[in-house]
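Complex shown without one protein chain; remaining protein chains in place.
As written, the chain order gives the labels A, B and C, with residue 1 at the start of each chain.
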Amino acid sequence: MRLQIPVTLRWADLDAYGHVNNVEALRLLEEARIAAFWRHGPGSTPTAVIESGPGAATHTFVAATEVEYLAPLGYHREPVIVELWIGHLGGASIDVCYRVLAPAEPRTPGAALTGSPVAPADLVAHVHARTTMVMVDAGTGRPRRLTDGERAAWLPYVEDPVVFRRRRR
Amino acid sequence: MRLQIPVTLRWADLDAYGHVNNVEALRLLEEARIAAFWRHGPGSTPTAVIESGPGAATHTFVAATEVEYLAPLGYHREPVIVELWIGHLGGASIDVCYRVLAPAEPRTPGAALTGSPVAPADLVAHVHARTTMVMVDAGTGRPRRLTDGERAAWLPYVEDPVVFRRRRR
Amino acid sequence: MRLQIPVTLRWADLDAYGHVNNVEALRLLEEARIAAFWRHGPGSTPTAVIESGPGAATHTFVAATEVEYLAPLGYHREPVIVELWIGHLGGASIDVCYRVLAPAEPRTPGAALTGSPVAPADLVAHVHARTTMVMVDAGTGRPRRLTDGERAAWLPYVEDPVVFRRRRR
Partner (left out) sequence: MRLQIPVTLRWADLDAYGHVNNVEALRLLEEARIAAFWRHGPGSTPTAVIESGPGAATHTFVAATEVEYLAPLGYHREPVIVELWIGHLGGASIDVCYRVLAPAEPRTPGAALTGSPVAPADLVAHVHARTTMVMVDAGTGRPRRLTDGERAAWLPYVEDPVVFRRRRR
């Protein structure tokens, strides 16, 4: 099962080329990950069950990231969709996989600003990525193993890892 | 009349003090301004009528900003509300005024992560600001006067300018 | 007396207009302020004497900022110069004043990338700004008065506050 997390672009995500900067694109993944994995409060439906962030008992750290840019991502008023799932459930780490879905780049500049809704079927993948997340005990500062509760909660989101187009060297 | 623009925080807006960085707070104003003033497309309801951004006939530039930080702004899943109106309609510039509304800082760390909805009445102003925007002709690169159409469209949003608490020196 | 702090631009400071984004320009001021005011270590010459930052006994918070953009700031390999002085020494706050000095915008696009040194006399002010800084006791979280030591250390840097070109409304 995959989560579909809408993430709103900011105009300043664009660099001088007029596209979302390749580094800022990873910020979109971070936002989607926080929306998906940090515990929601009592008044909301949790999508996953880790309480993280500063002050929590567990910190989640990014140990590694692999990202592939398939197409330049222009500015859109409508949120992009970050599709997110778990590609690997390890002993003390998980691999989170992502696809950033957005309308295909418009042919006429400025069209992206119109904010007209785009049918989901017209969204194409602009970015493929995978981050390896390590659970760290906030008290000791050392990695800790996943709990049974975490495994049970995350199992439904495990699918085959994202397939990158470029052959690894 | 004032616009109420929801703007979603990003976790990385926080600095090492654990609050939205004072510089990043201005990014929230920029996002609200773009949502309010850039022309919406044919399929949407325009809130104001300037077509701006790179590629447009008019560029809007920030000529000056004044901002006052009333209370530290913590991280919240729920969007903050940027209240936005026009404090002055000049010959070739406008003053846009802002109040950033968010829940009062929680007493217990971590509570802000719960995402529980907050009643609008419980929102308090964390930031007051005003930006002076200049209309620039994209062709000549020089400021140009407001058009009659712009004046007519913006008039309903003109109110008294934001009142800063600190006396100017 | 004014300090002259070199601050290196980052390419991503540019926005889609190809100039340093107006919000990012304040980041340059933050960097200069930290270089000037945070205590240097035993092996270096202090320029000012406040120990700040997370973990220190005093936190310095920005209470207000006023900034005026005089000319678009393009990308330059050479650091810009942030000229910095104290415009007002208050009871529990100080006003820090800034001028961001950089070469005048080149007439031919791309010339800014050449990295050719520019004579200091050819630098022009692109930004004028003033930030009001409040000293906060890290233990109590409340503002505290400047100490005699701080006053003595900062007195040489007090000059008339920066003069903004636009009349205040």
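The criterion applied here is as follows: contacts are C-beta pairs under 8 Å (C-beta built on N, C-alpha and C of every residue); 3 or more make two chains touch, one makes a residue touch a chain.
Keep in mind it's a predicted model, so treat the numbers as computed, not measured.
J.: Which residue from A:Leu26, A:Ala92 or A:Ala125 sits in contact with the chain not drawn here?
T.: A:Leu26
J.: Name, in rising order, the residues on chain A that touch the hidden chain in the full complex.
T.: Answer for chain A: residues 16-17, 22-24, 26-27, 30, 53-54, 59, 61-69, 72, 87-88, 95, 132, 161, 164, 166, 168-169 touch the chain left out.
J.: Touching the missing chain, which residues of chain C?
T.: 8, 10-12, 18, 27, 30-31, 34-35, 38-44, 51, 53-56, 75, 77, 109-110, 113-117
J.: Which chain B residues would touch the chain omitted from the figure, given the whole complex?
T.: Interface residues of chain B facing the absent chain: 11-12, 14-16, 18, 21, 23-24, 75.
Keep this in mind: only the chains that are shown with their structure count from here on.
J.: What chain is most central when centres are computed from CA atoms?
T.: B
J.: Can you check how far apart chain A and chain B are, centre to centre, with Cα atoms defining each centre and the answer in Å?
T.: One centre to the other, that is 27 Å.
J.: Can you check how far apart chain A and chain C are, centre to centre, with Cα atoms defining each centre and the answer in Å?
T.: Chain centroid spacing, chain A to chain C, equals 35 Å.
J.: Can you give the whole-Å distance between the Cα centres of chain B and chain C?
T.: Roughly 24 Å separates the two chain centres.
J.: Enumerate the residues of chain A that touch no fewer than two other chains.
T.: Expected reply: 11-12, 18, 75.
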